[in-house]
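Note that this complex is displayed minus one protein chain, with the remaining chains in position.
This part shows subunit A:
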Amino acid sequence: MTDDADKPVFHFTPQRNWMNDPNGLVYLDGVYHLFFQYNPDGNDWGNMSWGHATSTDLLSWAEQSLALPYTQDEQIFSGSIVVDHDNTTGFGQDGVVPLVAIYTRVTSNAVQAQALAFSLDRGMTWQKYHANPVLDRNSSAFRDPKVFRAADRHGRERWVMVAVEAEQRMLLVYSSHDLIMWAYESTFGPFGDEGVVWECPDLFALNLNGDPSHPRWVLVLSTNKVPDHDSAAFSFTGHFDGHVFVADDAETWRPLDYGRDFYAAVSFANTPDACRIILGWANNWQYAADAPTYPWRGAMTLPRQLELTETGITQNLPAVTEEALPAEPSQTYQADHLEGPVIFDAGRHYRFRLTCTLDDAAEVSVGLLSGAGMPAAVLHYAAGTHTLSFERTRSGRNEFHPRFAEVSSVRLPSSSSPSPSSSPQSLSQSLSHRLELDIFVDGCIIEVFANRGADTLTMQAFSAPDAREIVLSADGRAPIRARVELYDLTQITVANSRMLMLENVAGPPSE
């Protein structure tokens, strides 16, 4: 445990200074690379550069040296990285496969255009392409390129880029054979509310129920309202033929996460078994600049592997991350008839798995980061309305911004197994609701995976350093059967980072 009680241990934060969007997420030779929007000179937004961190389990991160520093003439905004296996760019030398970063460069005339940099040593050092930019619309809001391989109508694979005209609320699709020459393909949007900027798009295929004969395409988009800067990430399912994305229902903005701190989520390239893993910035532009942490500011969410079912996208920890977590709980508890409160002396870094069967009229709440009876954050579930809500209004350091303490809620339609009949039921039969909450608390970051990832909720909460209790409670009027497993993760990254260092010894070939 560090002296800084807010600082996460199994979510990535830089040692110091400001961080926002994840960039250039890529897997290569056993290592996951996270690049990120970073200010090397301070803990406010500015001097935008790409920082760099690596992990083998997406849980323990080693911060690496600055990857792409800003210069007097150029800031390095968000973008993506591809592994150019076939050396389509010609950046590869002596058989070394290049990593190519496609980023938005912002020049002093405020033009945002897409540019390239490449690495021949597995992402440790970078050179900019000599003829940047490679795609310029003379726009001041053309940004966040995400590049991937996709076949055209004739089945020929090539590079596809999605990027946004942020203020015009448009997703632009381009294609290229060499990442250098780009051809316009299509535009998706504008639609939805005006006064919103679109940012950080990602477009990828997910197989329905894991069946490769039923691929669907998912567009992930983050939006930021203006002028109050409320941030959120959404998903659209639809069809992509390699040229044009068509959403099943463009009017349905389905939140990827129901908390208030989940933004700019994009997926890893080149992952093993083509699994789709995303992570986001656990923050909200509304109050990010005021977040009361020092000398670091900003954290990433946990990685989430996306899967698609008929009822929507599920998000769960990837197997590589799950395997790095302890299998045996450090504390367990069960109650046939939960009455509150039950206190867990949990510390500030843990996983809390709660499984409940509940009566229709039951309500259960989980106070997190609680000290002296005052939780910094409270999750509350009302079975009658299937509503999971989250508030951080009761205590803790929540006054640094007037809108930080607002309540978030989500209706969990998948939480209820249908009742066999509507007739009056005996007590045991009436425990028809099942609720599973898999809650990760890590300093100031709280992530909730509800009902096996059917819905997620990510929130920050800043609490007193000695706030280390979980308070589980029910009003006792309606029956709740509860089972709890608590896993202490205070030391998790200490053990894992040793492994990480060993992995990296085998690392870059070009030294």
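Everything below uses one rule, namely that contacts are C-beta pairs under 8 Å (C-beta built on N, C-alpha and C of every residue); 3 or more make two chains touch, one makes a residue touch a chain; residues count from 1.
To be clear about the criterion, contacts and distances are computed from a predicted model.
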Among "Membrane protein", "Nitrate reductase gamma subunit", "Germination protein GerKC" or "LacI family DNA-binding transcriptional regulator", the UniProt name of the subunit that does not appear here:
"LacI family DNA-binding transcriptional regulator"
Cross-chain touch to the chain not pictured, restricted to A:325, A:343, A:405 or A:464, is A:343
Based on the whole complex, identify which of A:334, A:385 or A:491 touches the chain you can't see.
A:334
For subunit A, residues in touch with the removed chain:
330-336, 340-345, 372-374, 469, 471, 484, 486
